[in-house]
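For this view, one protein chain was removed and the others were kept in their places.
Entry: chain A
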Amino acid sequence: MTFHIDATLRDRKLDVSLSLGQAETVAILGPNGAGKSTLLSVAAGLLRPDAGSARLGERVLFNFDGGNRVWTPPHLRGTALLAQEPLLFPHLSVLDNVAFGPRSAGASRAYSRDVARHWLDEVDVAQLAERKPGQLSGGQAQRVAVARALAASPELLLLDEPMSALDIHAAPHLRRLLKRVLTGRRALIITHDVLDALMLADRVVVMEKGRIVEEGATKEVFRRPRSPFAAGLAGVNLLAGTVTEDGLRTPAGAEVGSLHVAGLLDEEAEPGRPGVAAFPPSAVSVFPDAAHGSPRNSFPVSITDLEPHGDHIRVRAGDLAADITPAASAELGLGPGSHVYFVVKATAVQVYAA
């Protein structure tokens, strides 16, 4: 009983292959326009791919690869979709909204309402059953939408940034609820939030430009990110290049030449193979002149931005960042355009295979 999708959609430059186990929740991360929502629409049957196939357990959702094309319409797929907005049917009461799934599956009105009450209770909004959607707050409406999706007993739950339209007080509440109801379920959840991925997902995939660029167990991806997007979420500096005996060499770029980064190789990193070097901004010091004496790295950079970060100042220079104290920043007289050196000890740099 697994879910597998393999889809190409040329219009949207989507080309993805993904599998989910029986009770696995996978978070999809990636910048805007990476094709995350498109992937969910294809899985739900709201968009037709050009090629590929998908199956959910025994059911073929679509198959455009063989001779005879198979297409299962959305209502026969068992894939409930929860969007950013709750999209509760405005003319139905909360109870009838949640009863919509079982009712559409052919259950009696009375039975469907019993199912609906159960799920409203499950998401802690049983007392709102008789209200109309217009009388709910954003957080309440999204909880009802969760109940409505679950009441349809989907075999695959598709969540498209379910927390992004909620205010900061309602989001943690819904996140806890989702953690509870997603346990033991198969779900795909699109999110921009590390916390969502860590709390809700067993595994994450990172999408960029319509393709999966990185995937793995959630903790592993954030501990050792390999894509720039995952590194950004994990809050570490990432340099990609070729592994050497004592670190990593970056390819010569348009603006900067090839850099050698001294670091600690992990056991799988093989010299000569592609790899990445990662180090936290807190391990980076900023100096006005090149620092010598090994083993340390000293990168000449031009500062692009300064921004508050907790009780530190985050100094950005292109893709790299350093966290320093406000006092240090003031003493160095830093500002955008300043030419300085980012210095980081070799022992603070992890080098691993990409």
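Throughout what follows, a contact is a pair of C-beta atoms (placed from the backbone, for glycine too) under 8 Å apart; a residue touches a chain by one contact, two chains touch by 3 or more; residues count from 1.
Please note the rule applied: contacts and distances are computed from a predicted model.
**Q** Can you pick, from "Molybdenum transport system permease", "Acyl-CoA dehydrogenase family protein", "Outer membrane lipid asymmetry maintenance protein MlaD" or "DNA modification/repair radical SAM protein", the UniProt name of the chain not shown?
**A** "Molybdenum transport system permease"
**Q** Which of A:16, A:83, A:313 or A:334 sits in contact with the chain that's absent?
**A** For the chain that is not drawn, the touching residue is A:83.
**Q** Given that one chain is not shown, which residue among A:104, A:258 or A:347 touches it?
**A** A:104
**Q** Which residue among A:149, A:206 or A:262 touches the omitted chain?
**A** Touching the chain that is not displayed is residue A:149.
**Q** Among A:14, A:29 or A:44, exactly one should touch the missing chain; which is it?
**A** In the complete complex, the chain left out is touched by residue A:44.
**Q** Hey, which chain A residues sit against the chain that's not shown?
**A** Chain A touches the missing chain through residues 44-46, 73-81, 83, 85-92, 100-101, 104-105, 132-134, 141, 148-149, 152, 154, 158.
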